[in-house]
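The structure that follows is given in the form of structure tokens.
For this view, one protein chain was removed and the others were kept in their places.
Chain lettering (A and B) follows the sequence in which the chains are written, and residue indices restart at 1 in each chain.
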């Protein structure tokens, strides 16, 4: 597997996803009344947390210390959001633009984790774990830092999308079908699936406990 | 130190311990009303968190991406628990079967951390740190994810057992007595000590602060 297989289209998707994650960190920080530095740190860690988990799981140096991109994306998103007063918009997280770019991030980050897994010759479940934790790691970190139970654990068809993306990448690689076009197809399917799930309100059942 | 020293008995103990940890993650997820995916992720991270901390501390790729075992154990435990309706049993965490398998996990995971430490030629305190964080890392992660102060910090003679297991492994290795039989002895002692502590309600004092 050659990492150069990542086409410009997928790099752009990954960047857009990082920006959406940074924005969700920004909004969470504003909601918790953090100061500008706290809001920036939260944006930065939300945007780069998933990639950091991927790198740590693989025993590699974390991209955050090698690349300017996470800093620039987090800083740029924070500045832009302040300038456009995005944080004053009520319920921004429910607006179409936000939902779509978050779904772009979910699919692009799951793909990036899964590709890193097949590149490192990880077995099937290892690729699933990498796809899942790369996609949801930033959001988990964001919610932990503001003291909330991570959203991905609470419901919605979200982590499931990452697992399906991971399984598709593993399968295509095993069949030697992991071409740039196939990757774009996986990415688009993941994105479409997430948007469909969001729109239809798909969810998994909740097992009820002893006290219910 | 050869990792092959791990006898089938110890591998079985480690597996049983992982299953107990996965079950505790499952129960915490049900209690917090997570959906099935959230419950599964929590089981997976509780079962594999301690091993992940061990691997990260040593600068190694994390076992989770190399092995199918954590996924299968977490998934299997979740399915079995649902099928047997274990989560409907009141106060399952206090039942003998659960307490014993959790103690098996504590002792087996502490042993695994300590062995990884002596294998990497870590000094005494490094072996203690590895034994401690391998044993309690999964539980800490579980409690952080559901927004609770980690149980291990709140009391009971639990972390102390891991430190004693670590010290025993380091001492035996220094004396060149780290045989399979000795390891089984350390494991059994750790298990027995934890069960005794649980039964007798051992605890350490709590320093009281300025406001008390």
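Observations on the model:
In the analysis below, contacts are C-beta pairs under 8 Å (C-beta built on N, C-alpha and C of every residue); 3 or more make two chains touch, one makes a residue touch a chain.
Being a predicted model, the structure only gives us computed values, none of them experimental.
If you put the hidden chain back, the residue from B:15, B:36 or B:56 that touches it is B:56.
From the options B:36, B:100 or B:120, the residue with contact to the unseen chain in the full assembly is B:120. Residues of subunit B in contact with the chain left out of this view: 56-59, 117, 120, 122-126, 128-130, 132, 136, 140, 144, 147-150, 152-156, 158-160, 203-211.
Against the chain not shown here, subunit A presents residues 27, 29-39, 41-42, 44, 52, 55-56, 59-62, 64-68, 70-72, 82, 87-92, 144-147.
To be clear about the criterion, only the chains that are shown with their structure count from here on.
Centre to centre, using the average C-alpha position, subunit A and subunit B are separated by 29 Å.
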